[in-house]
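Heads up, one of the protein chains got dropped from this complex, but the rest are sitting where they should.
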Amino acid sequence: MYLKNQWYVAATSAELGRELLQRWLLDEPYVMYRTEAGDPVVFDDRCPHRRFSLSKGVLAGDTLTCGYHGLSFAPDGACIRVPGQEKVPAQLRAHRIPVAEKHTWVWVWPGDPDKADEALIPDFHWMEEDGWTVNVGYRQIECNYQLLVDNLLDLTHETFVHAATIGHAELAQVPIEARRENGTVHVDRIVRACDPPPLFAQCVKFDGKVDRYQLIRFQAPSFVWIDARAVDAGTNDFDTGLRWEVMNAITPAAPNHLHYFWGVSRAFGYGDDSITERIQGAIEQTFDEDQEILEQQQRHLDLDGSEDMMTNVHNDRGVVLGRRLVEECIAAEAIG
Amino acid sequence: MYLKNQWYVAATSAELGRELLQRWLLDEPYVMYRTEAGDPVVFDDRCPHRRFSLSKGVLAGDTLTCGYHGLSFAPDGACIRVPGQEKVPAQLRAHRIPVAEKHTWVWVWPGDPDKADEALIPDFHWMEEDGWTVNVGYRQIECNYQLLVDNLLDLTHETFVHAATIGHAELAQVPIEARRENGTVHVDRIVRACDPPPLFAQCVKFDGKVDRYQLIRFQAPSFVWIDARAVDAGTNDFDTGLRWEVMNAITPAAPNHLHYFWGVSRAFGYGDDSITERIQGAIEQTFDEDQEILEQQQRHLDLDGSEDMMTNVHNDRGVVLGRRLVEECIAAEAIG
Partner (left out) sequence: MYLKNQWYVAATSAELGRELLQRWLLDEPYVMYRTEAGDPVVFDDRCPHRRFSLSKGVLAGDTLTCGYHGLSFAPDGACIRVPGQEKVPAQLRAHRIPVAEKHTWVWVWPGDPDKADEALIPDFHWMEEDGWTVNVGYRQIECNYQLLVDNLLDLTHETFVHAATIGHAELAQVPIEARRENGTVHVDRIVRACDPPPLFAQCVKFDGKVDRYQLIRFQAPSFVWIDARAVDAGTNDFDTGLRWEVMNAITPAAPNHLHYFWGVSRAFGYGDDSITERIQGAIEQTFDEDQEILEQQQRHLDLDGSEDMMTNVHNDRGVVLGRRLVEECIAAEAIG
């Protein structure tokens, strides 16, 4: 069960062009392309005639023609040609879903098109903030999208999974603070006078111990922002040290398959390519580590047949609040 | 649901010999071989004792011995030896199904053996017509057999799928004529004064434009003959130009898996190996193109969970008549 009246990232703006792009979103296959004017178009990938993949068809101008029997569709989904007949039935349409472009990503709205208000697109303005430098990435993971949300709402795992990059022993010793506020879930953790984790020390020069901040915000069903900071211990000077915003937009592809679009926007080292490169490598390594765990966790949950065998500990308070919020949103949507 | 009281091609006469041949037919595994006298034998591949593959056994003379515990079976299916006991229970038999050989193919009858009349074998005499030259082939495709029948009953797709061989733009512009007649479905299309498609022009010398004929005949559940002709436009001289009979015998292997036996018998270029070679290559390429589409279409239909999402257009009239005919035959067989 997914939240349908919701904007999800379907692709990065950069990857969508005049090539037909096929991608699964919320258990359905879609085909995407840009018109000659550059507008994104997203159709159900299955031709309404014989269900063959429109993504295997031909785009000429703004018209997409199915590669099996040659039915042609305009960007609004209208069928404009059926070989062998003069009149085209009006109900013969490619199923198009609302699409928008914002914050360097292409967004789709799988639910009721009348409710597709672009003002509802989650705010990822840090992807394009003046004076900040961004690393971005995309990957697919073979697990339910909620497992990745859980992962991001309990960063305790950094100590055990990411010791080579962003983890360190002190993190796991400090409990989190979680709360729900204005329809979002917040999870905060402040680690005082700790060693900077390896990646931090490689990016920024610290005097010695640091105060480390992880201020997490979650918006249902699958958007997570992490305001991460480290400053010389005791200084409270946030104009110095390390600060970056880790942005996570997760789109369910299938029950145990997700798309993960992410960005790390930093306030320091503006435009410094060596730092950008170092961060890119470290983040990809970090997410490789997560991916291995999440896919194994999913296999075990499949075996259990439910998630009831999981037990919560104190640090799951953010996870619990997050899941409850998603359940409420889905229930509210079901009521209508 | 398959039509069971029906002859289906199980193998080509050429491929069946003294080697044990295993093949799936109508969702069941079979083993086939020829006796020393050359008669074809087809058994359920599962030994009645412990269900091991008889196709992994040993053929000595006309006796097939299971490779696990050594039970031996005569060509009529009778068990003639059980190691460790003198008497063999009469009911211990390999399950044999009726088999016949005709038109260069080996046919089986999966239904009631008492109804297996060889006169009911579909007429593929063009496979061995005096003065005609034949190309033949066999392949397996991972889709329901009806999708391939549909494909053959609406050749509009040639324009979009087979532009390199037998397709050209004009074909798709001419509607088909479909009718049911004497228990078969006919689909005709005549394209006047068109360019010959690439393969035609490579095989036969035309003066310029041609009249192209596609005269399709379908017999339930899965046999299609295409009488294809092209003559210089306006001449109506069918003793010249290109004429060939495309013969298609499709055997369901499993719900989404079929065997495709085909022949193309031509009236021109008798025994000309260079033409034969050219046709072979072009047809294989053409069927490769179909196979890719059919397998993708099947994946999407699996996802839909039914075929109800398909929409018919005018050119599906033959497809609709064909499917209705198959349904009637299956319903009639169920009543008995």
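As written, the chains take the letters A and B, and residue 1 is the first residue of each chain.
Operating definition for what follows: contacts are C-beta pairs under 8 Å (C-beta built on N, C-alpha and C of every residue); 3 or more make two chains touch, one makes a residue touch a chain.
On a predicted model such as this, the values are computed, not experimentally measured, just so you know.
Novice: Of the residues B:49, B:180 or B:209, I need the one that contacts the missing chain.
Specialist: Going through B:49, B:180 or B:209 one by one, B:49 is the residue touching the chain not shown.
Novice: Which listed residue (A:85, A:173 or A:235) would be found touching the missing chain in the intact complex?
Specialist: The single option touching the absent chain is A:173.
Novice: Quick one: say which of A:36, A:304 or A:327 touches the chain that got left out.
Specialist: A:304
Novice: Touching the hidden chain in the full complex, which residues of chain A are there? Just list them.
Specialist: Given the touch definition above, chain A has residues 150, 154, 156-157, 159-161, 172-176, 293, 296-297, 300-301, 303-304, 309-311, 313-315 touching the missing chain.
Novice: Residues of chain B in contact with the chain that isn't shown?
Specialist: 29, 45-46, 48-53, 56, 65-71, 82-85, 89, 92
The definition used in the following text is that only the chains that are shown with their structure count from here on.
Novice: How many Å are there between the centre of chain A and the centre of chain B, using C-alpha atoms for each centre?
Specialist: Each chain reduced to its C-alpha mean, chain A and chain B end up 48 Å apart.
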